[in-house]
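I'd like to ask you about the structure that follows.
For this view, one protein chain was removed and the others were kept in their places.
Coming up: chain A.
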């Protein structure tokens, strides 16, 4: 369809939908229906204007009516503008049709059915000559006036329905929250893969090399001192590499977490801690690996602090799911006065937790007790 006629078609569609809007008014009392109806027109307006129309933000939970008012406002504006514009377009097209019919058939029609042109002019005698004039004029009006009017209406539609600045921000925050959760999951999956690859690949190869160097060293009795020394140094070098690699893996993604899951890993941590520690683990549901890893390090760090600095005689670890958050709480009965500025322990906890958009609360009055409470969102 040539472009100008798309404008006219848009206006005619507007006429029909404006009438439908009036008829459907009771249905628009449902926010979802009003939303769907408004969305149809946003897409249509976007299509006409050649712009992409991004989805509007979903209203915040608990406020399903936030968007509804705007949809209704649009419905009123739509009826008020699309109805007259659509009628004008229909008048143009209808009269072009009448004039065309008159021009071709006027001589054959009985006098009682004399067709009339725009302006209530009966087609008889010399007025037949007006028909082509009207066709040309009306076509020119539709051709030239239709597109700008249609575009104006489309812009009005988008303007009324475009999200507010606050709405756009809300949408952006939702997007970022979701993509961050995805990035975290991807990161954790990557850590797990690297741990597995190192375990099956590099670590195994190093063990195999060390093993052969060990056997070689044993069979080198009587060999020149230089050769024996080189083999021994190579052997020691490989052993250091294995120890280093093991330390790196332990701090990146503790193998016990991979083997036993969060509950098993925390129980092992508490059992290996310098102070007697009780562990309570509630129903956790699905916890992203990144969050599990952070929970593990928080507990490890807190228990280490308890054992090293607090002179505590007992500690308690409590991990539970509170809504969308994983809550980790480590309490010890030590002397308190934990100073974030002094050790790197608590600031390390804070860094890891903040990276996951979580919160850290340290309560450690002089004389104790010390409580480190961490909440981390479990993704989207």
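In this text, a contact is a pair of C-beta atoms (placed from the backbone, for glycine too) under 8 Å apart; a residue touches a chain by one contact, two chains touch by 3 or more; residues count from 1.
We take it that contacts and distances are computed from a predicted model.
*Asks:* Assuming one chain is omitted from the figure, identify its UniProt name from "Caa(3)-type oxidase subunit IV", "DNA-binding NarL/FixJ family response regulator", "Zinc ABC transporter permease" or "Carbon monoxide dehydrogenase".
*Replies:* Missing chain, per its UniProt entry: "DNA-binding NarL/FixJ family response regulator".
*Asks:* From the listed residues A:39, A:185, A:239 or A:357, report the one that touches the chain absent from this view.
*Replies:* Of the candidates A:39, A:185, A:239 or A:357, A:239 is in touch with the missing chain.
*Asks:* Specify the residue from the set A:213, A:319, A:338 or A:353 that touches the hidden chain.
*Replies:* Only one of A:213, A:319, A:338 or A:353 touches the chain omitted from view, namely A:213.
*Asks:* Which residue from A:69, A:274 or A:365 sits in contact with the chain not drawn here?
*Replies:* Only one of A:69, A:274 or A:365 touches the chain omitted from view, namely A:274.
*Asks:* If I consider the whole complex, including the chain that's not displayed, which of A:11, A:307 or A:330 touches that chain?
*Replies:* Spelled out, the listed residue whose C-beta touches the missing chain is A:307.
*Asks:* Kindly note down the residues of chain A that lie in touch with the hidden chain.
*Replies:* The list for chain A reads 196, 199-200, 203-205, 207-208, 210-215, 217-219, 235, 238-239, 242-243, 246, 249-250, 255-256, 258-260, 264, 267-268, 271-276, 307.
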